[in-house]
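Note that this complex is displayed minus one protein chain, with the remaining chains in position.
== chain A ==
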């Protein structure tokens, strides 16, 4: 099992699940071609792994999607799962047991118990550019004026004004993005056990993840749809999930259980 020379096979580790969890069948994971995903069990926990060729660099679209596909399939099957960061590769199954599961069993188990019945939902939104830029021109006379000024100048002569215009627009977009992200968190946060917000930016004003209990999934989705209705034509909203708790796993393992958000 534990060869010392570079070998043509290693263990790609997706995440940790309870030992009795069903393994997602026929879900393609990482690798070219992807090998079957199998559990490596120890006591009450198991790692989901598949064999890969360690000589091939990782990170093709198929690899990235495969990683998420396996973990999300587990989460969608209502099995708690602690995802590893993309690219976790261990020498072999014995090492997964001896070095990962055996020493950390208690810790993983506590985190998995805390996750029971929860999954991550991620909400993303992008502005309809023209609509939002129009809003800005209507509401910021200084920006509109600068724009007219530029239109009257030959292109070569307006570089400074161009930069200034872009800067104003960028600032205004960022401010709006922040306000919209606040609204998202205010509307959906109360339906979730935990919220993780990504920084608002002009290109992705709305981007947050929520850890939602199963019995609130429908309500959460309805609330997100309600917000999408409010923002119709202005922000295109997308809801992803149920997903593995990518944004919450580390926090959960460190906190050793659900106490962190109950």
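Criterion: contacts are C-beta pairs under 8 Å (C-beta built on N, C-alpha and C of every residue); 3 or more make two chains touch, one makes a residue touch a chain; residues count from 1.
Keep this in mind: contacts and distances are computed from a predicted model.
Colleague: The complex lacks one chain in this depiction; which UniProt name from "ABC transporter permease", "Gas vesicle protein A", "2-oxoacid:acceptor oxidoreductase family protein" or "Acyl-CoA dehydrogenase family protein" does that chain carry?
Modeller: Not shown, but named in UniProt as "Gas vesicle protein A".
Colleague: Which of these touches the unseen chain: A:18, A:39, A:114 or A:242?
Modeller: A:242
Colleague: At which residues does chain A meet the chain that is not included here?
Modeller: Counting only chain A, the missing chain is touched by 2, 10, 13, 15-16, 54, 56-62, 64-65, 67-69, 72-73, 76-78, 82-92, 95, 99-100, 103-104, 122, 124, 126-131, 133-134, 136-137, 143, 147, 150-151, 162-167, 169-170, 173, 198-199, 201-204, 207, 217-218, 221, 224-229, 232-233, 236-240, 242-244, 246-247, 249-250, 253.
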